[in-house]
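Have a look at the structure that comes next, please.
One protein chain omitted, others in place.
Letters are used for the chains, namely A, B and C, taken in the order the chains are written, and counting of residues starts over at 1 for each.
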Amino acid sequence: MTVKLYIDAIRDAIQEEMRRDASVFVLGEDVGVRGGVFRVTQGLIEEFGEARIMDTPLAESAIAGVAIGAAAYGMKPIAEIQFADFIMPAVNQIISEAAKMRYRSNNDWHCPLVIRAPYGGGVHGALYHSQSLEALFYHVPGLKIVMPTTAADAKGLLISAIRDPDPVLYFEHKGMYRLIKDDVPDGEHTVPIGKAAVRRQGVDITVITYGLMVHHALEAAQELESEGVSTELLDLRTVAPLDRDAIVAAARKTGKVLIVHEDNKTGGVGAEVSAIIAEEALFDLDAPIARLCGPDIPAMPFSPPMERFYMLDPDKIATAMRRLAAF
Amino acid sequence: MTVKLYIDAIRDAIQEEMRRDASVFVLGEDVGVRGGVFRVTQGLIEEFGEARIMDTPLAESAIAGVAIGAAAYGMKPIAEIQFADFIMPAVNQIISEAAKMRYRSNNDWHCPLVIRAPYGGGVHGALYHSQSLEALFYHVPGLKIVMPTTAADAKGLLISAIRDPDPVLYFEHKGMYRLIKDDVPDGEHTVPIGKAAVRRQGVDITVITYGLMVHHALEAAQELESEGVSTELLDLRTVAPLDRDAIVAAARKTGKVLIVHEDNKTGGVGAEVSAIIAEEALFDLDAPIARLCGPDIPAMPFSPPMERFYMLDPDKIATAMRRLAAF
Amino acid sequence: MSRHGELGLSDDDVRSMYRYMLMARALDERLWLLNRAGKIPFVVSCKGQEGAQVGAAFALKAGRDYVLPYYRDLGVALVFGQTATDVMLSGFAKWEDPNSGGRQMPGHFGSRKHRIVTGSSPVSTQIPHAVGVALAARLRGERLVAYTSFGEGSSNQGDFHEACNFAGVHRLPVVFFCENNGYAISVPVKKQLGCERVADRAAGYGFPGVTVDGNDVLVVYAAMKEAVERALRGEGPTLVEALTYRLNPHSSDDDDRVYRTREEVEEAKSRDAIIAFGQYLQTQGLLSEEAVDDLRKEIAQLVDAATAYAEKASYAPPEEALKYVYAE
Partner (left out) sequence: MSRHGELGLSDDDVRSMYRYMLMARALDERLWLLNRAGKIPFVVSCKGQEGAQVGAAFALKAGRDYVLPYYRDLGVALVFGQTATDVMLSGFAKWEDPNSGGRQMPGHFGSRKHRIVTGSSPVSTQIPHAVGVALAARLRGERLVAYTSFGEGSSNQGDFHEACNFAGVHRLPVVFFCENNGYAISVPVKKQLGCERVADRAAGYGFPGVTVDGNDVLVVYAAMKEAVERALRGEGPTLVEALTYRLNPHSSDDDDRVYRTREEVEEAKSRDAIIAFGQYLQTQGLLSEEAVDDLRKEIAQLVDAATAYAEKASYAPPEEALKYVYAE
């Protein structure tokens, strides 16, 4: 175990897998000598050379499409999209192609591809460098989406994603890169895709969330603990496919559920989580299923007061938790 | 009132608005002399000429992007995407641009654009000519999405969409073009965007759906009526923004809700509908909120038995309704 | 020396090419008939483009090269190993269809064992895939060519541009093959392309672009051969544009009478590569009229047998639809 920054855990996973498996390579904008605009791939070009740490032209549909072709051939590409917001031009390749390649060929062709993209706000990124994009993809059969919360998961889920025989979107919160650090197992460490994690046990209310919001919710839960409210906190970790069993169990445990995400509310991952609970655990509920999410505005403004207005924080979450506990 | 086919009602709406307002024009693939691959725009080039019924190059991002530019200038473009499945290359233009133009300019620039796209299956369209695409967009603030069920709504919602000051996606079910006909008011006829319609009053169970499934559900409801089960049937008509009041009222009325859609289940419009009910009407419910949707497979296969397996029909819906009624 | 001899093609080669052209034509015509008889729901036709396709495919090497053909490229799929039965199984959407198990429409080729990469319906998405295959092969040290084809209308998609440029920057062994048949469904090339020739676009990616007569099989072969050799020498991609014509409507759902004259279609029929190549073989004394008749008969029997087999074959059970969303 070594305490690592979230960003370093991501780099470690790439580096270890590249050493282990010659099929793994990285492609994206500025991933080479620049080491990525966030420095995730820093130093890798020195070790692996520019053939395996490849600066691409500025063209996301090609980044995804070329990676898909390489994956079909049998490589294991890790494509970096510089900001999740810029994955939009690649949507056709991701949804029409990567997600459907195995299915449409009746299992003959496969697409073992990882697409990494920094998402999330609170970093003065304004409308187009702050968005959460999981709602765009989590309804697409054939894709998997992981959104790690801890450095340990960042490493373990990335290694699992690279080894996965199907396309995996790996969304990393840019606000967490240098904010979050925790114990990461040294060497080979995988975290199963599709499994949520209970981050805190409790009996009064259940909070279901993922990504940066897990940390905010943990802070809020601590505050509520001091007020006598005990919180069960489920970190989804994978948002597609969702861990139905864990969701239902967490909801049943307290009968009061608050779903939290940074992404806009309508049609977000929280909608499906709520629907799963309403489908499978309705009679265990003691309160309406609450959601606390980003407001339904196109994206997060640049000006600090409006950005803060958009972003959730421990206070806002604690308020929603109190309301639920008091129900 | 004249009985009209669904497809003719769409054409009427375009024609009448083009006569009324010189800003309205149509662009898309094969919309000109071919009249569209489904013949929606048949005859329009003869009346309006090729400047206003414009065959574009085969490039959806340009179709959307050029239409956005024209809308910003002050025109009212109606862009046709030949099959909803092929809207994917235009996602960046629709989500990053059309949806955010007003917001990002602080109300200075507007994008009064309609994008029409035939969706839906059961027509031997296979994986890429059958999909329902609303889940890709309904979570995007800044977009509106209408999915008319009747010929009257097809006309009224299209006229409303054309006059709307913001971008509207207009999804028309290709299986309904020549299957559905009903009374359409002659001349100017608008249907408000954002308002659902109660298609059938009932007291035992509530079915909430939209598009072709409304017709299947009506058939199923009739069957159940004969078995003594009375169905409240809500046709959403607009899937973004959803008519929350109508959804909550319909759920409250019977306490037993079945949500039906052709689109895949996970993360579909039904997820948000369920979440709204779980949020606002939980204690009025007498049964878990049920969803009957397309299975979570990438898309609808070509071979007839597998296509039928994917598609919902009155029988499958009736079965789900019976189960709910018996709960 | 004969024209084909100069290109390094043996007499057997050109006879074989002709046979593939006839086979593609026969399959296409049968599928069309089956559609009109209500037996199969959809066909997209290669008719008129077989010469360009077979000319292109013969410059490649099945087993070594990867192909990412578009929906009309039946000729290429056949040269790369698909059989008449495979094609019919796909037409009837049967379980044994090697392309998709009946999941996709006909014309959506794919089989790993033949190095035919699975294709979809949205046009041009295969073009970056071909670049990816070429890149991957280089990373693995495998010497091969990735071939991908598309129509002239499809060369207007962003994916064409992004893929060509990517291949140009990295000098990857890709051949971009455009079958310019003058129409994208109803839209004539004048309304599709700002430029005269799709090949004019290659200069924007730093590699050669050539336009050839797609009705002259040997001219197509020659251009493709040069492109393949360039690619194998590590000199990068080539864009080859074959001028051809689609003799049928766009698909079995189309009616081409509203957008082109019968005279135009008839005139194009007279320039059919199958006629021209047949005459060439006869002039060269490589195929008597009799031999052609025999060949046609043999092919007709193959197509009959394939049709009978495919018609009787079973559909995938409905629940098969749930399989292979992910690895199992």
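Please note the rule applied: a contact is a pair of C-beta atoms (placed from the backbone, for glycine too) under 8 Å apart; a residue touches a chain by one contact, two chains touch by 3 or more.
Remember, it's a predicted structure, so these values are computed and weren't measured experimentally.
Engineer: Counting the whole assembly, list the visible chains that the omitted chain makes contact with.
Structural biologist: A, B, C
Engineer: With the missing chain put back, one of B:Asn92, B:Ser132, B:Thr206 or B:Ser303 would touch it. Which one?
Structural biologist: With B:Asn92, B:Ser132, B:Thr206 or B:Ser303 as choices, the missing chain is touched by B:Asn92.
Engineer: Would you mind spotting which of C:Arg112, C:Lys191 or C:Arg296 touches the chain that isn't drawn?
Structural biologist: C:Lys191
Engineer: Per the definition of touch given earlier, which of A:Ile53, A:Met88 or A:Val207 contacts the omitted chain?
Structural biologist: The one listed residue touching the chain not shown is A:Met88.
Engineer: Among A:Asp182, A:Glu219 or A:Asp296, which residue is in contact with the omitted chain in the full complex?
Structural biologist: A:Asp296
Engineer: Using the touch rule from the top, list residues of chain B that touch the missing partner.
Structural biologist: Against the left-out chain, chain B lists 25, 51-52, 56-57, 59, 61-62, 64-75, 77, 89, 92-93, 96-97, 100-110, 141-142, 144, 165-166.
Engineer: Go through chain C and note every residue touching the omitted chain.
Structural biologist: 156-162, 164-169, 190-196, 200-201, 203-207
Engineer: List every residue of chain A that touches the chain not included in the displayed model.
Structural biologist: Touch with the absent chain occurs at residues 29-30, 32-35, 37, 55, 57-62, 85-86, 88-89, 124, 126-129, 295-298, 301-306, 308-310.
Note that in this section only the chains that are shown with their structure count from here on.
Engineer: With centres defined as the mean of C-alpha atoms, identify the chain lying farthest from chain C.
Structural biologist: So the farthest one, by centre of C-alpha atoms, is A.
Engineer: Going by CA means, which chain is nearest the middle of everything shown?
Structural biologist: B
Engineer: Counting only Cα atoms for the centres, state how far chain A is from chain C in Å.
Structural biologist: 41
Engineer: Could you give the separation in Å between the centres of chain B and chain C, each centre being the mean of its C-alpha atoms?
Structural biologist: Averaging C-alpha atoms per chain gives centres 37 Å apart.
Engineer: How many angstrom lie between the CA centroids of chain A and chain B, rounded to a whole number?
Structural biologist: Taking the mean C-alpha position of each chain, the two centres sit 30 Å apart.
Engineer: Quick check: what residues of chain C touch more than one other chain, meaning two or more?
Structural biologist: 100-101, 103-104, 108, 120, 122, 158-159, 325
Engineer: Considering chain A alone, which of its residues make contact with at least two other chains?
Structural biologist: Those would be 61, 89, 92, 96, 100, 103-104, 141-142.
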